[in-house]
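What you see is the complex with one protein chain gone and the rest in place.
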Amino acid sequence: MKKLINSVDNVLNESLRGFGAAHSDIVSVNWEPKFVQRAGGTAKGKVALISGGGSGHEPLHAGFVGQGMLDAACPGEVFTSSTPDQMLAAAQAVDAGAGVLFIVKNYSGDVMNFEMAAEMYGEMHEGEQATVLTNDDVAVEDSLFTQGRRGVAGTVIVEKIVGAAAEAGADLATCKALGERVNAASGTMGVALTSCTVPAAGKPTFELAEDEMEMGVGIHGEPGRRRVKLMEADALAAEMIEAICKEDGPRSGDPVLLLVNGMGGTPLMELYLVYDAARRLCEERGLTIARSLVGDYCTSLDMAGCSITLTKVGDEMLGYWDAPVHTAALRWGV
Amino acid sequence: MKKLINSVDNVLNESLRGFGAAHSDIVSVNWEPKFVQRAGGTAKGKVALISGGGSGHEPLHAGFVGQGMLDAACPGEVFTSSTPDQMLAAAQAVDAGAGVLFIVKNYSGDVMNFEMAAEMYGEMHEGEQATVLTNDDVAVEDSLFTQGRRGVAGTVIVEKIVGAAAEAGADLATCKALGERVNAASGTMGVALTSCTVPAAGKPTFELAEDEMEMGVGIHGEPGRRRVKLMEADALAAEMIEAICKEDGPRSGDPVLLLVNGMGGTPLMELYLVYDAARRLCEERGLTIARSLVGDYCTSLDMAGCSITLTKVGDEMLGYWDAPVHTAALRWGV
Amino acid sequence: MEPETIKALIRRTHEVILAHAEELTDLDQAIGDGDHGINMKRGFDAIAAAADAIAELPCGKALEKAGMTLVMSVGGASGPLYGSLLMAMGKAMPEAPDSVGDIAKAFQAGVEAVMKRGKSEGGEKTMLEVLLPVATSLKDAGALDIGVLRKTADAGLASTKDMKATKGRASFLGERSIGHLDPGARSSALLIHAVCDVIEGK
Partner (left out) sequence: MEPETIKALIRRTHEVILAHAEELTDLDQAIGDGDHGINMKRGFDAIAAAADAIAELPCGKALEKAGMTLVMSVGGASGPLYGSLLMAMGKAMPEAPDSVGDIAKAFQAGVEAVMKRGKSEGGEKTMLEVLLPVATSLKDAGALDIGVLRKTADAGLASTKDMKATKGRASFLGERSIGHLDPGARSSALLIHAVCDVIEGK
């Protein structure tokens, strides 16, 4: 295993300390228990947004804490949901009287830990709270008979849009409803060229031959739909966009937000090339690319690969997307 | 070779097309010959900044075209300096009456191609022009007897600071002198955990064993000072910072800008961990970290690894660093 | 329960988890995300670190505290599930349990808490494949039969191999989850064996 680390036991702490120091103008880090919150605190009367989950997906979620997006993020160990004490402490720190919205990716671990935190918070506080579950990953078929779809890169879009709404004064119920609409309007499909390696495991999560890819891979290296032979970017993007559009995805005439997301080990040059392919394919389908985002936003450690997300957007969502944001990983308008 | 591409011959064109489409609010792409310029053009009377060089270092340089930084960038083939016709056409397009400053990384190919372009431009135009050569890479020892040091990630800092000065109305001579001062104040050292793979070559530029690193690697996969055994991040950062500070680097009491730059295949989680190590080491040396930047800014295709840059900065440079910038890869204050 | 017995239980479960952490992670790499061994190790490290404080408590409270320790240190799916198991067992445990029936009842309450927390039942290729039959076997037993307990756990574990997962991370795999043991079922079996070891005085 080749990683820029000291010992496998300190990866999260040291990385988080570096993150906090590099962005001390935007965030502050609380250590026992671990959570990241806005340096300036949450404005009184604003709905507080909290997300979190396993680490290894950087910049998700701590990189999205700041004006116009999250109020706090609770980083768990690598690929392991954070624990309820983190969420509880974060909620106490950022609740500004308008309630707390938990944004949770749909994994059993995340769901259960956030549920426990919400129960505990409910027992201790009068304040309102609500949860948005994200499950944008279209790779999981038959989702009715399982845990359901996974929450992946679409979560970033939910956090941005709901973050802007909260900043604009939307109340808790409105934020929750909006988050659920953004999630429902989003579909993501991922592909891996190489496995990721969990530091403490010390070896790749799965093996791929030199001529193989994993189509529909999860952001924890969970196996996907099927193992396929290496494909050209155009064919790859076509299969991914087909999978997104298939069920309830965007149709001709729909304006969409197109996110091409790197998995951590893929250079920007390739991501822009995939974006080029995705854009052409969307246009062939009659979709209008209203906004674009290309880069590493929801990663899987050192995995090479990418995901494509399409979110059907209307004017309201676009307005929130364009609203000012000032976080470590997304910044505009300020 | 595993890459998200169609054919090796179209990597640059397709990636550049994607880049242009994803950032059409910031840049426009000219195709014959290839260069990227600001969407709005260059304001009359502003010194025009042009950089360029081989592709494969994204976001360098096209990702730094925009308000407060470059006016144009000329992307060459992968790892191959761009050609004089590109620079010439770019200069003609962005010269706004206050002259053109070429920012060139010190490689024989880049230097010669820019020289030819400058000669041709000089023959055709009355306008002034000047060049800043960047050579911040401290890995090359004995630089007096060779081509000299290489220009690497410090180039980003030169482009940002001189870009802000040009935006503020500095004239050509001032911009050139400032660029040379920033370059002289910067030192960079890189390390590779894995080789990069040039698409057209189809195989890794060099081989590293599972327990080896290349210390002092170049951003084209040029071999470095020596091959070493895998080190912990702290030891690695210590050796890199020692190399930077050794000759003419920052001393106790100096305020510095600290850039931890990913080589393309390294996840953000590891970069922040290296930043944490670098920060501690700088503080032990009595350096004051005035500003920080962590991310992929000057990459080497899919290479795993990183570089550390320290730039000694005074108030003038800090003012320019903090000035608004609106490019695809760096954005603040707007 | 004697503090020494509680400490022995903590020591033995910790030992067993440490010894099998890599195996659990390997199983989780095949159909999950490769952290189950790491998660269990973190949780049982935390319990071991709190052993003195836990051992002072009455049996029920000790279980609750151990469960809460898991919840607050493990994360992932296994943290809330094993945490709920122990916390619910603790709540249901009489102050001085004096029969297999007491223990069976408490264990049953724990397993139900797992099902509630996980919104799951038997046959979904999870730790419940071990926990449910062990609960039944305890309930049905007149006296404690360690051999039967061990066999029941092993059989439950083995049964996960040919199952298709419909809960937990492995469910994303659909058919491809078939042919692998479930990591959580393996850790449950290990823990049952560890408890049996202590009862047998090993």
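Labels A, B and C are assigned to the chains in the order they are written; within every chain, residues are numbered from 1.
As a working rule, a residue touches a chain if its C-beta (ideal position, glycine included) is under 8 Å from a C-beta of that chain, and two chains touch if they have at least 3 such contacts.
On a predicted model such as this, the values are computed, not experimentally measured, just so you know.
A.B. asks: Where does the absent chain touch, in terms of which shown chains it meets?
C.D. replies: B
A.B. asks: From the list B:M124, B:A168 or B:A200, pick the residue that touches the absent chain.
C.D. replies: Counting the whole complex, the residue in contact with the absent chain is B:A200.
A.B. asks: Of B:G109, B:G127 or B:P255, which sits in contact with the chain we cannot see?
C.D. replies: The single option touching the absent chain is B:G109.
A.B. asks: Given the contact definition stated above, which residue among B:H23, B:H61 or B:R150 touches the chain not shown here?
C.D. replies: Final answer for the missing-chain contact: B:R150.
A.B. asks: With respect to the chain omitted from the figure, which of B:P84, B:G99 or B:P250 is a touching residue?
C.D. replies: The single option touching the absent chain is B:P84.
A.B. asks: Mind pulling the chain B residues that touch the left-out chain?
C.D. replies: 33, 54, 76-85, 107-109, 112-113, 115-116, 139-142, 145-147, 150, 198, 200-201, 203, 205-206, 218, 220-223
Basically, only the chains that are shown with their structure count from here on.
A.B. asks: If you average the Cα atoms of each chain, whose average lands nearest the overall Cα average?
C.D. replies: Of all chains shown, the one whose C-alpha centre lies nearest the global C-alpha mean is A.
A.B. asks: With centres defined as the mean C-alpha position, give me the chain B-chain C separation in Å.
C.D. replies: Taking the average C-alpha coordinate of chain B and of chain C, the gap between them is 54 Å.
A.B. asks: Measuring centre to centre with CA averages, how many angstrom lie between chain A and chain B?
C.D. replies: Each chain's C-alpha centroid was found; their separation is 29 Å.
A.B. asks: Averaging over Cα atoms per chain, report the distance between chain A and chain C in Å.
C.D. replies: For chain A versus chain C, the centre distance works out to 31 Å.
A.B. asks: Spell out, as numbers or ranges, the residues of chain B touching 2 or more other chains.
C.D. replies: Correct list: empty.
A.B. asks: When you check chain C against every other chain, which residues touch at least two of them?
C.D. replies: There are none in chain C.
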